[in-house]
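Take a look at this one; I'll ask things after.
In this view, the complex is presented without one of its protein chains, the others remaining in place.
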Amino acid sequence: MKASPYLLLALVLTACFTLATGIEPRAGSWSNQAKSNNVFSLLFGDGRRMFANQFFTMADVYFHSGYYPSIFDARKEGTKEIIAESHGHTDSEEDERKEDFLGKPKDWIDRFGRHFRITEHTHLEQNQEREILPWLRLAADLDPQMIETYTVGAYFMCQHLNRPQDAEAFLREGLRSNPGNYEILFGLGRLYYQNYHDTDRARNVWQLALNCWMKQDYQDQRENRLGFEEITVNLANLERDAGNGEEAIRWFQATQKVSPAPRALQKQIDEIKMKMAAPSPAPTNSLR
Amino acid sequence: MNTIWALAGIVIKELYRRKDFYVLFVLTALITIATGMVNFFHDPKIVRYVKDICMLLIWISALLIAIVTTARQIPAERESRTIFPLLAKPVSRWQVILGKFLGCWLATGIALLVFYAFFAIITGSREQNWPWLSYLQAAGLQWAMLAVVIALSLFVSIVSAAPSSTTTICFIVVAGILLVGGHLNSVALNQAEPVQTILYTIYFLIPHLEWFDIRDRLVYDWAHLVPWRDCLLAALYAAAYTGLFLLLTWLGFRRKSLNT
Partner (left out) sequence: MSVILKTEKLRVEFTSREFRQTAKVALSGLDLEVNVGEVFGFLGPNGAGKTTTINVLLGFVPPTSGAAYLFGIDVRQPIARQQIGYLPEMTYYYKFLTAEELLRFYARIFGLPRAEADKRIDRLLKLVELETAGRRPIKSYSKGMQQRVGLAQALINNPDLLILDEPTSGLDPLGRMKVREIIQRLKNEGKTVFFSSHELGEVETVCDRVAIINQGELKALGRVSDLVAEHQSNLEKVFLDIIGYQPQSTP
């Protein structure tokens, strides 16, 4: 008797389903890539990290509204990741000159071509900084171990866009991927202090950041002195603002060990000491 | 002129009866809409990345339509033998070339209009802002650039063996010019002779298609338009190179033996 083609089809489908149920539990152990719930890990494996840098650069390009050097433009070493360097301070005239990578036109083609290009150095402002966020999000997805993505993103969300909850969530996501990272902890602490005005929480987080910094090996500590300085000087300011003069002095003194401007810090210490030494005003008696 | 318009009409009809354009448009639309639906940090006002991706897709699609459509015009006519009843009419080879060029250019222009209309709808719905003059400049300059690309593709299709090789060659050349063409002078400065001379020669000879790419101005909401005088000069520049490539095409095609 000839088998009906539909019966054969049903049998083959059943066989496929049975095999799938048998193989699926074993297949999970074949490759980590297949287990990943991140689409980029699934697609690129560890190769995704090379794209993360590119997306961070895109954020920088967006921050400068397209005025950005290409790989062919002459620029000094260290001008990469301008966004990371610039966040926290405005550009001086010297910075502006440094970032004018175009220079004089080399010929008539170059000169005419500049009529179509963006040739003005600007930074995004007035809430337009939100435009860099998608690229930072993608960079974080592609390389969760790139710390700068979280710190830069959180900075702009807090300081420019007034979105501390999103910044906190972003930093916490970075911390989950990079447990014990002092830079992210420092960012969190700054957020608690400047945005939430939660002194105790900020203090705890900054102290934790400091502990994490101390756990680095000697070589890393030498390279990351700026991190130590930032944490200690912020702790000092926190204690000073909270009225804990002695704690503030202790932190400023710790900062002096690594700071390139110890005299400025000494000035701060002296001011605190003076304030502590000044007699406290007598309480007024309303019955006199 | 009637013959040229008649030939152009056939090319346009072919474009909208083939599926290529619709596939590209649907792909562009889907990717743009999908990109726009992604939620970044709960901020619905973020729009520039959508514009950037949409403009990139428009550029890629327009180049695809221009190059692929043009690359197969004359070779396909020869292969399918439709060129014989055509040239048996009082039609000169120059008219065939002009008709094919005009048809491909107009067809690409129509495609560009549709793409830019879509772009305006998508971005305008988020930004509530329609800088029409910027759109006009961007589309106009891109269309002028595509004239050069189409003329180049026509020329390469005459000398090349097959539409696939024409497409590949043209894509590589156009991509090379767009990405690197404007920087060849910088690269040449750091080279020794004779490489420096060769690079400078190439730099001054190639059509500088990168001038016509003003996507950045649209994406980053650049306030100032390109001066209209510069747009006109760029259009004349494109016309000159287009004429040059069409002339080269005619020189290659006019004495080619066509055996039935």
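Chains here go by letter, A and B, matching the order in which they are written, and residues are numbered from 1 within each.
Everything that follows uses one rule, which is that a contact is a pair of C-beta atoms (placed from the backbone, for glycine too) under 8 Å apart; a residue touches a chain by one contact, two chains touch by 3 or more.
On a predicted model such as this, the values are computed, not experimentally measured, just so you know.
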>> I'd like to know which visible chains would be in contact with the absent chain if the whole complex were considered.
In response: B
> Which chain B residues touch the hidden chain?
Replying inline: 2-3, 5-6, 9-10, 13-14, 17-18, 80-82, 84-85, 87-92, 95, 255, 257-260
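By our rule, only the chains that are shown with their structure count from here on.
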>> Measuring centre to centre with CA averages, how many angstrom lie between chain A and chain B?
In response: 40
> Which chain A residues qualify as touching chain B in the complex?
Replying inline: 62, 65-66, 70, 72-74, 106-107, 109-110, 112-113, 115-118, 130-131, 133-135, 137, 157, 163, 166, 170
> Tell me, which parts of chain B touch chain A in their complex?
Replying inline: 38, 40-43, 45-49, 141, 180, 182-183, 185-187, 189, 203-204, 208, 210-214, 216-217, 219-222, 226-227, 230, 233-234
